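Missing here is one protein chain; the remaining ones are kept as they sit in the complex.
We just call them A, B and C in the order they show up, numbering each chain from 1.
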């Protein structure tokens, strides 16, 4: 059921929209740099209701948000114990593409699956021999969840692949230390394809609801894996503002440099929504640490107004 | 009301007690090294009930657990904005006594108040000119909360003060970068006195309940500061296992090298306890990262059996 | 003219030979691990005389020693100014394969051409489009100098190429920061081919003599480039013992993990040798930092006995 918009939600949306100009689209990937900085969409999904604000049919690439999905899929496939042999679950305080800790902290195991190092390791752990087979395990999951198979944005993929020097350096560093299973280029290509999966905020809200309910409905992910996933979102999902997001918003969330944000609420009330709630947000203008400015503003206002903090 | 012990809680306690031998008391502070490694106490407090398991009248020093208290007191006194001018709220992945990031990450602001650097900065922000005046603001808070004024263990304080070279190095490094307010030795001495405050698990459980209720009853701390505090416990309260504790236990908690652990539950059921719950644990044998082995084992079993995870 | 062996040189050789067992051949490259740890050769060349001790016709791969040669050839081809746009001339104190400084020290320019990062950058600066063309510029230089064209040890090259994950990580990291000219894989392959060039200690002694004379005879390298090269050998030629080698031996020298050492003396007297002298040493058993144990022992005894220190 589509919710009729309340004045309050509409007002919060308008307020957040006006903050777009405080950021700008990611410029290190050419295909992202040309995004319309004025776009802003918010979708809210609970088990009975959905709410759409703004450009909720606009498609964008998942970028780092996919780290949440690929971690769940790989961990369901391999088991927590095996995954943790290759990647830890600790926040770092470092930049998402930092390599220092891979050398300074023996034996060089990536600290968590939300930084690039950990996510490339996770891509190597996805079932399948080729990049496409690996990506298919994630697309299969998303198709079951969204009732449609997401597309991959080929232009964005190629744009990232051509300039993936830093990620390739990370991948070979991981391989040197034994934290890539199988072929390095396969893992790297799979990772970059995964980043290029296209979604809308409506899709993100559904993903958030799936997480919030501990996996009710199809597809199947073990509840303890979903809890680990949400803990990772809370401790290291929002780049180098993760600690402040936990402190001032208090919601498990994951952002991507394309401007998307995925959030989930275990038990909340937002106007007509009650219980488990998923939220998807998107606005391409990002701040210094990589988080969408309008999305963060909206999430903070929602958290304050509807008392959403987990703490 | 004192709870009659259920078979289940007693069984979980016995199971956890048997894990003591997997750790050993902290050895870098002489006065801690001689602790009885077989001690183990658990206290659970809700608004109607208290439960005691084991040596719940045994006194031990707060050590790092005091970082939670001093952060609340300093932030209530100074305001969030002023405190954040001197210390960030981000997890690090570094050792609790690491100095590297003070130099490598400009301008050298400590990343959070749960590492030594941040806690020394917080000590410098406590009201008062002398170390004792600063410590009194924390003791006043604890006296209001516990209805008794905690003592300071002079032997432990002197033992730490004599070997505080690393903490003194941290303090002067912070001063060099402008992140100590006032006199360095005053802040350092205040910090070490705070670490030496003595409590029991019953006291920790009361502190946990205070946090869990967002500050019901005396003393007064603003609810938004309590939420920030609990977020810090979740993202960086358990030394370098904070991420894994969030993933596998999912409860805001803070540990100290003396073997104490403070935890709080927003809304849970543990036998006769319902709603907000505080938990205090103590067992001197700690693991490699500094967390009490039996306490962690107990907390994990409690979380699994009573579904306590925030996620 | 081949020198008749003096008792003194023979005695120093025997003394050094007995130290072989204190090290062991490099084990991270399979093809090197199987070297005969008892081999030890020393060659001394001055403008009038050559002296051979031990297995001076034994061939081994240059490994890091080639960094000296490729730096000279690339710098003669490109000029000092252009080369220094891509690589600095500062010692680091880091491991030869460290990547930390590429990230921590903006803009990520390799600190010197004697560490792997700098040497891969230098390989990218060698004239030529393909790896073989680049390598040929170095082989051309060596052919002019040695009056024979050195071979490349294909087994060692393939062994290193298959396990070059760390070097590949370094190469892509350099590319990400703009310090590789042209194609990354081309530079990397050229670098690994260069490491696999085979020489004898007699060849090393000739190279040392060439450096010692500031480039007398063919081929041509500008004297100021040879001075820079010798300064680099003194400040960072002997892995993480470079400072101690300067302090206790005081001779510009460059070692490789295959067990070779190249040294040069501006103006010295060693038995019948007078003036500029080149020394080549080889013994596969290396110490913790990567220097040949017997070669270092020999060089220290030579320096002490014949007063060879530059200081």
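In the analysis below, a contact is a pair of C-beta atoms (placed from the backbone, for glycine too) under 8 Å apart; a residue touches a chain by one contact, two chains touch by 3 or more.
All values derive from a computational prediction rather than experimental measurement.
Note that the absent chain touches B, C when the full complex is taken as a whole.
Touch with the chain that is not drawn comes from one residue among B:49, B:84 or B:99, which is B:99. Touching the missing chain, out of C:137, C:240 or C:269, is residue C:240. Among A:24, A:47, A:104 or A:137, the one in contact with the hidden chain is A:104.
Touching the chain that is not shown, out of C:67, C:101, C:168 or C:189: C:101 (per the contact rule at the top). Considering the full assembly, C:266 is the residue among C:8, C:59, C:85 or C:266 that touches the omitted chain.
Where subunit B meets the chain that is not shown, the touching residues are 98-100, 102-104, 165-166, 168-173, 175-176, 184. On the side of subunit C, the interface with the absent chain consists of residues 88-94, 101, 105, 111-112, 226-228, 230-232, 234-236, 240-244, 246-248, 250, 252, 266, 309-311, using the contact rule stated above.
In this text, only the chains that are shown with their structure count from here on.
Chain centre most remote from that of subunit B: C (centre = mean of CA atoms).
Here the chain at the heart of the shown protein, by mean C-alpha position, is A. Between the CA-based centres of subunit A and subunit B the separation comes to 32 Å, rounded to the whole angstrom.
Separating the centre of subunit A from that of subunit C, both taken as means of CA atoms, is a distance of 48 Å.
The distance from the centre of subunit B to the centre of subunit C, with each centre set as the mean of the Cα atoms, comes to 55 Å.
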